[in-house]
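Only a portion of the chains appears, each positioned as in the full assembly.
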Amino acid sequence: MNDDHTGLELERRVMALHRRYIRVIDDDRLEEWPGLFSEDGLYKIVTRENYSQNLPLALMSCEGRGMMQDRVTGFRRINVYESQRYSHQGSGLEILRADDRVVECISNYLVVRTMIHGAMSIFSAGVYQDQILLDAHADKFLERIVIPDSRQIDTLLVIPL
Amino acid sequence: MTAEPVNVKWPEPRTTRVPLGLMSDPAIHALEQQKIFQGETWHYLCLEAEIPEPGVYKTTAIGATPIVVTRDEQGQIHALINRCKHKGALVCVEPCGKVKTLRCLYHGWSYDLSGKLRFVPFEKGVQNKGGMPETFDKSAHGLTALRTTCLHGVVFGTHSATVAELADYLGPAMLAHFKRIFHKPVEILGYYHQVMHNNWKLYMENARDSYHATILHAFYATFKLNRLTMGGGLTVDHEGWNTMNYSIGASLADGEYEGSGLRSVMADVGLADASLLHNRQEFADGITVAIQSIFPGCVNQQIYNTLALRQAVPLDVDRTELHWTFFGYRDDDAELRQMRLKQANLIGPAGYVSMEDGVIGEYVQRGIAGEGQSANAMLEMGGSDIASVTDSRANETTVRGFWQAYRSLMGL
């Protein structure tokens, strides 16, 4: 059951991609966020409430980098919200399945949101369910399904989780 | 239960002014439970589709009062106050579930699905010692049942024995639109729950407010999804209690927006993937956006192919939870279903055209902090009437209607 060398290498690559994802969002470089996905990658946020009842409604759903770029445009240009930052934590990675090309994994995330006037809160906690495309050049998400444990969103959700 | 004195004075008989103190006064907030939520009003509770078979229940709230909606063995729907008659505990704790009997966890008092008390543990004592008195009559201690009605598959309830039937409460125009949406069986697609840091009335005002839609929500105007220059109108029914804002179809480039200097019109912003805006004309009347508000706390929404019921539940004087139930029709083809789900990016807490409503009420709540009894909102757009308008939505008549209903119930 203890992982062999290949498992170790996979974990390392998955964790590296997870860390890049965190930095892109938390360092306010959201423009780079779509580039962490494959061209037709899928990004979706579905609450545990909907997910566990097989209800398809998502809070955000981006099919492909174009829709992700539009979320960036929304964030930068269109939508109105109070200035805020996220700080992510991640733990509990498990590789569920892997072949030469694709890794499937699950892990925990926690997002602390801080508003410009200083208020901090647990904004979201839950799991990432990922399909990762292995590519010697640069690993990418084929799919990242975010499943928040909470059914509630405080105020609004404008930055991807 | 302490009756604090209420000191709000409305500055005029009309509703072109609204005292801002109504949004932050705890005494007003307490009084609203009685006068608004337990008063002469109807409240959206759930969709029949959510309790499709006997024993399935759903919990919700009318104001602060916990409610459970059940379907009994005969298929009959009941809305019950979710408060045990023994000592007041919640009988159903989870958001939804399926049961044979409504059993209170505390001492096991069990009610049937219509709320009748059926079983009291140790009612006759243990070995005939103790137990309830001879005079105890279970039939007198059922869960309090609300007056309930199902309108085209949507369940409403009221504490009131005297308020008019729901169809009359809505008024003919509102009833017609309600039927337009709920004309065939629906399928639940999912839920959103959004906590807003503002008084519930600020949200309900907002939902009726055609003035802000194309200014605050830049997505609407920029992508020409909704502009006041499009066809559309404001419908007022039941003296303003219930209202609708709607707009009709194809938008055009038009001078009143393009040259306006409005922040919300961004000529240089485009979508990388415009498939988000692909939509299908579902209704013969050509209405593409229709926001119907039913006093006090219900919104019935069509934004292109997104259909949702929204329910605003006050959590505190300055905090409100908005529950969104997103649905389609049972006979939707796969493409239409996908369209609805993709367009869901427009609505809810993360919606391109609705996320701002999650914070704008908070901006008002914070803006009026420190205010005593002097400041008022000013609602003069379109004059002072409360009446339907078909030629312009630059009009706050629907918002004035909300306050007219509110005043008359609150006795202010």
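Note that the chains are named A and B in the order they appear, and that numbering of residues resets to 1 at the start of each chain.
Note that contacts are C-beta pairs under 8 Å (C-beta built on N, C-alpha and C of every residue); 3 or more make two chains touch, one makes a residue touch a chain.
Bear in mind that the values here come from a model prediction, so they are computed numbers and not experimental data.
Participant: For validation, list the number of copies of each labeled chain in the whole complex.
Facilitator: A x3, B x3
To be clear about the criterion, only the chains that are shown with their structure count from here on.
Participant: For chain A versus chain B, what separation do you get between their C-alpha means, in angstrom?
Facilitator: 32
Participant: Within the complex, which stretch of chain A touches chain B?
Facilitator: My answer: residues 45-47, 49-50, 55-67, 69-70, 73-74, 77-82, 151-158.
Participant: Can you list the residues on chain B that touch chain A in the complex?
Facilitator: Listed in rising order, the residues of chain B that touch chain A are 95, 188-197, 216, 218-219, 222, 266, 269, 271-273, 275-276, 321, 326, 341-342, 344-345, 348-350, 352, 355-356, 358-360, 362.
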